[in-house]
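Following: one structure in structure tokens, then a few remarks.
Complex shown without one protein chain; remaining protein chains in place.
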Amino acid sequence: MIVVMEKSATEDQIEHMVLRVEDLGLKAHVIRGAERTVIAAIGDKREHMKESLASGSGVSDVVPIMAPYKVASREVKPEPTQVQVGSLAVGGGAIGVIAGPCSVEDEEQIMSTARAVRAAGATALRGGAFKPRTSPYSFQGLKEEGLKLLAAAREETGLAVVTEVMSTEDVEMVSNYADVLQVGARNMQNYRLLEAVGKVPNAVLLKRGASATMDELLLAAEYILNEGNPNVMLCERGIRTFESHTRFTLPLATVPYLHNKTHLPVVIDPSHGTGHTSLVPDMTYAAIAAGADGLILEVHPDPEKAMSDGYQSLNFSQFERVMQRSKKLAVAMDRVIAQASEIAAG
Amino acid sequence: MIVVMEKSATEDQIEHMVLRVEDLGLKAHVIRGAERTVIAAIGDKREHMKESLASGSGVSDVVPIMAPYKVASREVKPEPTQVQVGSLAVGGGAIGVIAGPCSVEDEEQIMSTARAVRAAGATALRGGAFKPRTSPYSFQGLKEEGLKLLAAAREETGLAVVTEVMSTEDVEMVSNYADVLQVGARNMQNYRLLEAVGKVPNAVLLKRGASATMDELLLAAEYILNEGNPNVMLCERGIRTFESHTRFTLPLATVPYLHNKTHLPVVIDPSHGTGHTSLVPDMTYAAIAAGADGLILEVHPDPEKAMSDGYQSLNFSQFERVMQRSKKLAVAMDRVIAQASEIAAG
Amino acid sequence: MIVVMEKSATEDQIEHMVLRVEDLGLKAHVIRGAERTVIAAIGDKREHMKESLASGSGVSDVVPIMAPYKVASREVKPEPTQVQVGSLAVGGGAIGVIAGPCSVEDEEQIMSTARAVRAAGATALRGGAFKPRTSPYSFQGLKEEGLKLLAAAREETGLAVVTEVMSTEDVEMVSNYADVLQVGARNMQNYRLLEAVGKVPNAVLLKRGASATMDELLLAAEYILNEGNPNVMLCERGIRTFESHTRFTLPLATVPYLHNKTHLPVVIDPSHGTGHTSLVPDMTYAAIAAGADGLILEVHPDPEKAMSDGYQSLNFSQFERVMQRSKKLAVAMDRVIAQASEIAAG
Partner (left out) sequence: MIVVMEKSATEDQIEHMVLRVEDLGLKAHVIRGAERTVIAAIGDKREHMKESLASGSGVSDVVPIMAPYKVASREVKPEPTQVQVGSLAVGGGAIGVIAGPCSVEDEEQIMSTARAVRAAGATALRGGAFKPRTSPYSFQGLKEEGLKLLAAAREETGLAVVTEVMSTEDVEMVSNYADVLQVGARNMQNYRLLEAVGKVPNAVLLKRGASATMDELLLAAEYILNEGNPNVMLCERGIRTFESHTRFTLPLATVPYLHNKTHLPVVIDPSHGTGHTSLVPDMTYAAIAAGADGLILEVHPDPEKAMSDGYQSLNFSQFERVMQRSKKLAVAMDRVIAQASEIAAG
């Protein structure tokens, strides 16, 4: 932590801040520059010291030096984490593809989609049973009925099931049916939910909040890791910016940035990240080229009739084309997309 | 809803969309322009039709005409809602001031603060017992012990208590101690929590998410109103933008905009909205001049030693000066800040 | 400048960076922490050292300590600058109000507006002769003919004239007619233009770019000051964010923030800052309460027929009401709006 004093700071104010730094269990190192004095606070604590120091009299700024997260950090665990659950492997070379509808709507819809995405090369099935909807008047999901349909689809196709959990109360139920619990972007800082999914054996797909910084995302992961669950996948699904021609702005630099900072695998969601079917294929290829460890894509038998998010879903033949081209691309990048044939069907 | 067809749309595509509009129970009105055709979809439904139509073949864009919220709308209830709970009145003329520390830390801290803010003119006490913290390693609040201290402070000072609830599991406990349940910015789209606070008799202070649009804020309020709880206050606490010299960007145009669109009262939080004690007074005055119905301010006996948010807290004498100036300003704007003397102490 | 080394940085890398710092004419001060080493680079240079150091091998981050601007800084000149030009005074107590149409359209329009805004209390007339328009097909302004009409309006009413200059080629012509040269938001980083307006005797109203940081705004001012022109007013006119219910997001915390950092006066533009006539009055009051030194407002005899920006213009009676209320408000804040009666008409 570097405490930058104001140019006009008095000796008393500087001395006071030195004592404050020492009170916090850190060593204070005073550096007197040509224009102003800075105090380096040395030690290995990172618990929001910044807050304690920034309000000191005569203080101009407090600059943290260390990342606020620990367990998620690559400095702590240099080798990449591979999340492996059932048919799905994400991280450590192979690219895992998760595909399926936004919402589970009925048996025919989820079964036909599971078969189609498996045939095209997906290794996990997504589908929402509990749906977070902006409006209370929108379709809210089939709930447990939806979970049962997902489990039946796994039974037949062998695909691991990824589905969202919205509330601590539902964690147990969802964890009984699903392989991977998704924490949605709107719940990225729902800390009780993060703690709850940190206590179950399932893997977790943690989506970045629409205005979350990288530090906030990694600290949210830290809440889960801190409870003992090491199987966390980070998911970039787009951020909110001034751009309105896409639903969100999808910043793919997230992929190499996170690969530098954390050992956790990074999944990209081109469907939410663009919000337009026509943009999904090219952003899928871009995600692979950027080094993504996994992809999550919305696929629906008839997007025009989807109960949610049809405008960003691929139909079966679109998904198949995207997968074919993605496989070729992965090879050119010395990587590989995990094949459906490798899955032991149930 | 206006369905804008692409310039190149065929007659078949136009006809198909007319049928889709009629399937949704709306009346289709085709308008053929010089360059392209648009289809007006007429009716009183607003349940996410947009999603159903936007993925149609040949469709360029779908433009909603009606606001997606109903019960919160000024068109439905033109007269402003006044939320009145214990000593606190917000909306309908008088400006309600909620003040207190970020976190409840101990009895001495909360009691002295309650007395000081009451003396200076606040009509409600804020204080966090359950704290949503970015890092799992930060102080997480005193929990029920904190709620008891808040209730004791109300007992002595007569001030209504405003405190955050972070999880559906805690709603019952918090509602037993507090007058107003605060839903924090990070939980604005935690829909299960919104439903839960919609079912208790307490008033709700709903904070705008850091990247929430006005429609999303009003739809979040609609989740609460829809469960039967009419006592909702909307709170602007700043949005996340590229600006980094303030913690968040505080857009005060929210006040007149919401006054045009909704009957619900609007509270401003200059503490979180700026993140710097030195900016809080001027933004408090600006909020009043913009027409805010209430204010929520962080006040701490010794901000430098606060366990959270000290850098944006006022001390007692700073708060007193802000209140004096605010009262004068309110009078000039033909408004009034509710006086502490009007509160019946417990 | 603080050079933060990576945790894994070697002694060689640290030594190399020490030499680099010394090469730049700064003194290097190495601090070895529990987890990583930082190098404090001490000296009074601020010319983009950051760039030179950030690419060093083993460097994690470079944190500047000093503000990059000098002449604009309050540390260099603590007393506030008052810009005084003809009838207009901005800064140093009195609030200067600049009002008029977006574009000068014809004699009747500009004359009637000049009379109306003078009668209501404005002390300067705004009006665009050279108009920066997003589309090449939009009305581009009357050019020199517009400047002549503005000068004629000054002749009759005594109001100082504020008008935009868009290109270095026009600086001489515009400076012959106008009192204050406005540099628009889109040209805030048009450095050749900044240098050119730094060389004329006129005052300059420098508008913040829609995505400019405070440092960038102050460095743009520095370009002008550096050429010898001390009469610079900074203008906040709103930033581009994800908000779409207003044309821009108007962050009034800019006012107290800039008052802390610079001696230059701060003008607020509630017309562009909101983009909706209905929001302009409340944001004008908020700007005054926040401590603005000046206001710039769009006023048009018949906004519905304006050739540009009618949707954010006040008509004469709306402007009169805003001024009356503003005067009352200013008094309550121990300030004053300069009166039209104090102007010596030409």
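In order of appearance the chains are A, B and C, and numbering begins at 1 in each one.
Throughout what follows, a contact is a pair of C-beta atoms (placed from the backbone, for glycine too) under 8 Å apart; a residue touches a chain by one contact, two chains touch by 3 or more.
In this text the structure is predicted, and so the values were computed from the model without any measurement.
Q: So one chain is hidden, and I want to know which residue out of A:V117, A:L252 or A:I337 touches that hidden chain in the complete assembly.
A: Here the residue in touch with the unshown chain is A:L252.
Q: In the complete assembly, which of A:R32, A:K199 or A:K328 touches the absent chain?
A: A:K328
Q: Among the options C:T157, C:N190, C:T262 or C:T284, which residue touches the chain absent from this view?
A: Considering the complete complex, C:N190 is the one touching the chain left out.
Q: Which of B:E75, B:E145, B:E172 or B:D302 touches the chain that is not shown?
A: Of the listed residues, the one touching the omitted chain is B:E75.
Q: For chain C, which positions touch the chain that isn't shown here?
A: 20, 46-48, 51-52, 54-57, 68-69, 132-139, 166-169, 186-187, 189-193, 209-211, 215-216, 219, 222-223, 226, 239-240, 277, 303-306, 308-311, 313
Q: Identify the residues of chain B touching the omitted chain, counting contacts across the whole complex.
A: 2, 4, 7-8, 29, 31-36, 38, 40, 42-44, 63, 65-66, 75, 240-242, 244
Q: Which parts of chain A face the unshown chain closely enough to count as touching?
A: Contact residues on chain A toward the absent chain are 211, 213-214, 239, 241-246, 249-253, 255-257, 260, 273-274, 278-279, 281-283, 285-291, 325, 328-329, 331-333.
We adopt the following convention: only the chains that are shown with their structure count from here on.
Q: How big is the gap, in whole Å, between where the Cα atoms of chain B centre and where those of chain C centre?
A: 31
Q: Chain A to chain B: how many Å between their CA centres?
A: 27
Q: Taking each chain's centre as the mean of its CA atoms, how far is chain A from chain C in angstrom?
A: The answer is 39 Å.
Q: List, in ascending order, every residue of chain C touching at least 2 other chains.
A: In chain C, 241-242, 244 touch at least two other chains.
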